[in-house]
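Structure, as structure tokens:
Excluded from the complex is one protein chain; the other protein chains are retained at their positions.
A and B label the chains in the order they appear, each numbered from 1.
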Amino acid sequence: MTGMGAGLRRFLIGLPFVWLGVFFLLPLAIVAAISFAESADAIPPFKLDWTLANYRALCTGCLSVYTSSLALAALATVLCLLTGYPVAFAIARAPGVWRQLLLFLVMLPFWTSFLIRVYAWIAILQPSGLINRVLLASGLIEQPLPLLYNAFSVTLGLVYSYLPFMILPLYGSLSRLDESLIEAAADLGAPPRRVFLDVILPLSLPGVAAGCLLVFIPAIGEFVIPDLLGGPGTLMVGKMLWQEFFDNVDWPAAAAIAMALVVLLTLPLLVAQRFLEREDPA
Amino acid sequence: MALLQIIGASKRFGAVTAVDRVSLSIERGEFFALLGPSGCGKTTLLRLIAGFETPNEGRIVIDGADVTAVPPYARPVNMMFQSYALFPHLDVAGNIAFGLKQEGMARPRRAARVEEMLALVQMTGFAKRRPHELSGGQKQRVALARALAKMPKLLLLDEPLAALDRKLREETRLELTGIQERVGTTFLVVTHDQEEALGLASRIAVMNRGQLVQIGTPADIYERPGSRLVADFVGAVNLFDGTLVAGVDRLALQVAGIEAPLPLLASRDVAVGSAAALAVRPEKMRLSSARPEGFALPVTIVSVGYQGGHSTVHLTTTSGRSLRAHLPSEASLGLARGTTVWVSWSPPDAVVLTE
Partner (left out) sequence: MIARRGGGLFRLSALFFGFAFLYLPIALLVLYSFNGSRLVTVWGGFSIRWYGALIDNEKYRDAALTSLEIAVMAATIALVLGTCAGFAMNRFRRFRGRLVFGFMLMAPLVVPEVILGLSLLLLFVAAQSWIGWPASRGIVTVTIAHATFAACFVAVLVRAQLTVFDRVLEEAALDLGARPLAVFWRVTLPGISPALVSGWLLAFTLSLDDLVVASFVSGPSATTLPMAVYSSVRIGVTPEINALATVFLGIVFVMVALAGWLMARQERRRLATATVTA
């Protein structure tokens, strides 16, 4: 803005910069430092040192947890994409008035307690829960299906929770699609299937990428869902970190787990930054 | 002392020079117009005066004070924006009072001034309305009232008639000139519409490619254009390019495709042998079926365009040159395509152009 004082500018940049520097970057640096510390019987429960013991423990015991977290997050992302795309597509093509309402309805669950909604799935998936009772009553199965406390329930929980984060960027991309491009394709002889594959899908890729990043990255470190809906076979990184910290009171181990996770996420994070910056019509 | 003096102002954006060493003087109480095609730099010049841009070179002096480095909120200049820029979160009164509030004017005086302004633009009673409830013409009046509320020394108007339909344009033009006379403020209008400029202003400056090309009264600009550019941009014109030759007892213009040289009344220093152009306005052209006395050209009628009060007749010479004549519609009755007629004009009605 013409003549905007240097003081005002410094304040507008400085205030959030300093706050985030102190309360986001600095803590991460401290986590890095603690990951080299030694667990101790003290308050706080560690002794500052420089040891790689925590990382060694990680490599020997826990790598599989990282891979299974990555796998579950990836699976959830793909399923979110497959479920979310048709919904986003349908909303984008709905008449104007309906669109706002539908978007509002997509966001509404997000605004209500996440914890309680995940908990509700227990009631649905458990052996005496809704799904099994319906299936048993209709005679389709004889024994209740094991739908809970396994990879199925965790994946379902992940897809359920992160679906709005996939739908919104997809909707953003699809709604910006120029109608006349579709008409031009049809005019040039493309049937609906090809219009979708050759025009709509490629043009919606920015939304697809944004949605996948917004689901995949946080899902890897998710805690609540594997804790409430998961079983012994579905240990994810987030839950492992929580256990080390709260149950074992081994802060350095938790810190090492966190650092490994941060390193794992660095590449996707950089991709996300490059990408989400470009999406913003600056 | 002139109210506004622009002294050698230039403004560059990267490799583009938007305003190129422009010098201009505007007197108190004038209704001045900056006229030019899109991209000529008139809007940039306006923004330099308002203070939204700073010139790379030159100075801007308002009422004797050098304001070149002064920010827009401290200049005694106010602007009526092309898009009106009314604050949507304030009502009409709030919009008009905005500048007064910034000055620190006391509430009762503010309210009185707002009522005064509303009366001036004939919008009394609209004080509590919101911008989104107003029509385009109403929004413009509010924008004008807001810009005049602080009684600035200079009011800038950015394409004020551009968004209006023809009828509204006429009415608004009258109102603007009326208001300016009543209030006495110096107005500076920027426009690409020559009709707008000719109708509103007491003096016009024509700009092209960042430079001032000609300054004068509307009559000066129209009747005595100084260059091909001005002649062509302001109103329609018939241009004959050629070389100056010595005629019978005066200079004449030898034009390709026309046997006899066109006689001139040379009003400037022109040398035999140099290139020049003759500009004749369409309404100065006279058509007759019989060959008139003096100089005349044989032409064929291509089309007759009826436009209500007058008609535009398109003609072509024997060598294929296109000409245009404006005639009162009664005079154009009976003129048919393909008819051969004679076109002529009196020498004082033609202007010699060397640029």
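Keep this in mind: a residue touches a chain if its C-beta (ideal position, glycine included) is under 8 Å from a C-beta of that chain, and two chains touch if they have at least 3 such contacts.
This structure is a prediction, so every number in the text was calculated from the model and none was measured.
Asker: Looking at B:Asn78, B:Thr185 or B:Asn238, which residue reaches the missing chain?
Answerer: B:Asn78
Asker: Of the listed residues A:Ala90, A:Val134 or A:Leu201, which contacts the missing chain in the full complex?
Answerer: A:Ala90
Asker: Of the residues A:Leu75, A:Leu203, A:Val249 or A:Leu265, which one touches the chain left out of the display?
Answerer: A:Leu265
Asker: List the residues of subunit B that touch the chain left out of this view.
Answerer: Contact residues on subunit B toward the absent chain are 50-52, 71-74, 77-79, 81-89, 98-99, 102-103, 130-133, 136, 139, 146-147, 150, 159, 162-163.
Asker: Tell me where the left-out chain touches subunit A, residue by residue.
Answerer: Listed in rising order, the touching residues are 1-5, 8-9, 11-13, 15-17, 19-28, 30-31, 34, 44, 83-84, 86-87, 89-91, 93-94, 100, 102, 104-109, 111-117, 119-121, 123-124, 128-130, 133, 160, 163-164, 179, 182-183, 186, 192, 195-196, 200, 213-214, 217-218, 220-224, 228, 237-238, 241-242, 245-246, 251, 254-255, 258, 261-262, 265, 269, 272-273, 276-277, 280-282.
Note that only the chains that are shown with their structure count from here on.
Asker: Starting from the mean Cα coordinates of subunit A and subunit B, work out the distance between those two points in Å.
Answerer: Using C-alpha averages as centres, the distance is 61 Å.
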